[in-house]
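Note that this complex is displayed minus one protein chain, with the remaining chains in position.
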Amino acid sequence: MRYQPVMGLEIHCEMLTNSKVFCSCQNEFGGGENTRVCPRCSGMPGTLPLLNKGAVKLAAKAGFATNCTVNNYSAFDRKNYFYPDLPKAYQITQFESPICTDGYIDVVGGKRIRINRIHIEEDAGKLVHDDYEGVSMADYNRCGVPLIEIVTEPDFRSVEEVQDFVTQIAQRMKYAGVCDARMEQGSLRVDVNISLMPIGSDKFGTRTEIKNLNSVKSIGRAIEYEIKRQADILDDGGEVVQETRRYNDSQDNTKSLRSKVEAHDYRYFPEPDIPPVVFTDEEIEEIRKEMPELPQERFLRYTEGYKIPQEDAKLIIAQKEFSDFYDEAVKITPEYKLIANLMLGEISHQLNDREMDITAVTFTPANMAKIAEMAAGGVVSKGSAKDIIIIMFDKGGEPEAIAKDNGFIMDNDTSGLDEIIDKVLIEQADAVEKYKNGNDKLFGFIMGQAIKAAGKGANPALIKEALASKLK
Amino acid sequence: MTLTELRKKLDSHEIGAVELAQDYLKKIKERDAVINSYITVCEEEAIEMAKKAQGVIDRGEAKPLTGIPVSVKDNICTDGIRTTCASRMLEDFVPVYDATAVAKLKAENYVMLGKTNMDEFAMGGSSQTSYFGGPTNPYNTDCVTGGSSGGAAASVAAGLCAAALGSDTGGSVRQPSAFCGVTGLKPTYGTVSRWGLIAFASSLDQIGVVANSAEDTAYVLNTIYGYDENDATTSQKSMGDYTSMVGEDISKLKIGVPKEFFEGTDDEVREAVLKAADYYKHLGCEIVECSLPSLKYAVAAYYLISSAEAASNLSRFDGIKYGYRSNVGEDYNELIKNTRREGFGNEVKHRIMLGNYALCSGYYDAYYNNARRIRTQIRNEYSAIFEKCDVILTPTAPTTAYKIGEQENDPVKMYTADICTVTVNIAGLPAISTTCGYDKNGMPIGMSLTGKAFDEKTIVAVCDKFEKDFDRKECAL
Partner (left out) sequence: MFDEKLTAHMAELSKLSFTPEELTAMTKDMTDIIALMDTVCDFSPEIKPYALDAVDYEELRKDEYQDSYSTEKILENTENVKNNSFVVPKVV
């Protein structure tokens, strides 16, 4: 039988606050075991949580970035379960009254994916397994790192929709300053709920939840595997078991996380240690005003304001830092298309070759602007502009000095050009003859020879002009 | 001697802080083998603190509690001094920080004599669930002290400290104070920081004071109250200067007597409390008959809310990070179950079971949420009463102290005995208990005065007036 997959997402994002969500330990990635821990986040008896205003603010921003309503009233609850990475044996989260509700994002094909809610919660610690001794070691540095959980409705019907949504969430959270969205480091984690129903049906099947998806690519692979697994079960007349499954990237399969059926009952109840939070309309408006430009807004600015082709604009905004670099550069020299071309061309090329990130380059957007200015103004050729970029990658330096030192500055003096061109026309008499007889393609060849003869500093535009008039 | 008098004697060098501490430590040695009010006596620390206090006094920099010997209930964290909650689970637990209330006392250079006995994790009304054996009542050592702050009340009654910090979740300061013939003040929820108070039921717990008089309890509260940035549930509304109304004319006040509180009480208790009402009437106060119709739901609502919170609060005790750890357990699940099996006493297990039942899906709305609704209702009913009167007079407990071993094995009977005290915690109000008579066996009878939220001043003054005209009997130790 053919089946329609139905999917919903739960996305956890670690928020970029200075301190943890319920204590004043620093919120940072990595570090020595149990070095960013206090009595509060290690759940010592007698301690109480203290809600971080910054976390509430970023959660509200996440709401604005996803078209949610930021609620005037939100409250915290306890989710009770025992696990050694959770020192209090309950996670403080928002169950009944989340901070944001009713949002959406439009994905490929113009499909609208509804967001049910965004709530604030605390992250758990980390367990390192020592297989040799058969024990685990608990490190609580991550305990209390502020998270938001974005919960969608089961609106996804294809892998592409899911992947586009996750990509957009990662970008939006990054742009809004909520989360650095590094899936490989676990700062953005995606769980997929997935079920199948016969095509044409509107009754959802039993769903499974897949955890441990650490890239957009593995989300696609995991979903495809799981669709096939469930379809095989259903085709054999079996029943899908509602369970949590873990995706194994290297084996490309999903495995059940629990060997025996465990009755989960989280016994949620209102957190008595944290008063509910009230946001006035003015406070919500204040935060909304602080919202930075989001990727979809930037996309419109590039395509409609700067007339950048849509595909190029999409590539530029894909990484916020890359796009920020571009914005800084065009602010100085408004050569929108030229800079876009250079950045998507030579710069991207070099970054790829060197396995680097735009954040690691030593030159500045101002340098980039300078190169564009020189290329646009005919001071250097576009080809030299690329060469300057390569030199900056290799050795650094100022674009103008590089251009001078390497003889890239174009000679706009036409005196002597006539002689050089005449000499080339004699040398290439054959080609000239053929050109005159209608072989238009040879103009480029003759032009190349002329540039070569004129040297690096020659202005190709002027050579072209002179050559054209002579060959008329 | 009141704390004010003691202060004068210390400041005038009539007594030295070190001698005073030694004097109390000596009495503890003599009497506490029988009373068992302390789990941990801090002899060396107390002398050190007293020396420091004397230095402060000598420099003329004494604060109200400088050099005053105080006991602290063993569920209030003391940095570097073990804090057991009277449980095997925390027998060797040494906190790495001070509770805010303790830090405030320390800042005044008080003298901590030790940590007092209690019901395990403050769950009980007799203090007999202590892992270290229960304390005995200084008025009759065959009788219970009440609980859960039984050690605190007994330590004050037996003269083993000048004042005591206790905690009150459903009557745990007031009821043992009544049973031991002393005064116990439970402040408005949010008045004293809960930072460092090992949680039983977070929405009901409040640190309180046991002392020899209403004025003394207020005197100590003056030091420990106040908004604390470490506890988001502390209030900015606490006014302070809780003794400021002592000695003022109270004859214009209206005293409410809610009839339901007198329905299941012993005759002797009812008579003694009604006699106190008469006393106020003779002063000129208006006695207002009133009603708290939802009292019939209060015990169940209290046990559902407190046990639900307790089940969650006590889940952290798994043997991994601190506290008792079982030797038996191949895997995490086994270890944690054995640790909790061996580390918790029977009553604590009952509460955890009840709490999880109340929160369980399928039961949550019928039990836990209904208890929350009743909580709203009880608060509304109190508000209605306070439109007509200034304070409410009730018995503190339906009985006087009973014989050790008499009730502890019948949980339903134990729970029902909390009827007179739990509504105050449910509504978050302040209340004070003092002795208003003695039963035929000479055991103290307690009455309680409940005030409007953050109006401790009035109940302290009303209580103080009664105490000054009442002939309180010393216990026969």
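For reference, chains read A and B in written order, and residue numbers begin at 1 within each chain.
To be clear about the criterion, contacts are C-beta pairs under 8 Å (C-beta built on N, C-alpha and C of every residue); 3 or more make two chains touch, one makes a residue touch a chain.
These figures come from a predicted structure and were not determined experimentally.
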{"item": "Which of A:G8, A:G46 or A:P84 contacts the chain that the document leaves out", "value": "A:P84"}
{"item": "Of B:A214, B:I336, B:A401 or B:V422, the one touching the omitted chain in the full complex", "value": "B:I336"}
{"item": "Candidates A:V108, A:V241 or A:V278 - the one touching the absent chain", "value": "A:V278"}
{"item": "From A:T35, A:S215 or A:N439, residue that would touch the chain that is not displayed", "value": "A:T35"}
{"item": "Of B:S148, B:T243, B:S315 or B:T450, the one touching the omitted chain in the full complex", "value": "B:S315"}
{"item": "Residue touching the undisplayed chain, where the options are B:L3, B:L20, B:A301 or B:A417", "value": "B:A301"}
{"item": "Interface with the unshown chain - residue positions in chain A", "value": "17-20, 24-27, 32-39, 42, 50-57, 73, 75, 82-84, 127-130, 134-140, 259, 263, 265, 267, 270, 272, 274-280, 283"}
{"item": "Residue numbers in chain B that touch the chain omitted from display", "value": "92-94, 96, 203, 229, 232-233, 296-297, 299-301, 303-304, 311, 315, 318, 320-323, 325, 329-338, 340-341, 344, 349-350, 352-354, 356-358, 360, 366-367, 369-377, 379-380, 411-412, 415-416"}
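Quick note on the criterion: only the chains that are shown with their structure count from here on.
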{"item": "Geometric centre distance via CA averages, chain B-chain A, whole Å", "value": "56"}
{"item": "Contact footprint of chain B on chain A as seen in their complex", "value": "39, 42-51, 78, 80, 82, 84, 87-90, 136, 138, 265, 267-269, 272-275"}
{"item": "Contacting residues of chain B [partner chain A, same complex]", "value": "76-77, 83, 85, 90, 93, 95-97, 99, 194-199, 201-203, 229-233, 308-309, 311-312, 315-316, 318, 320-322, 332-333, 336, 356, 359-361, 364, 368"}
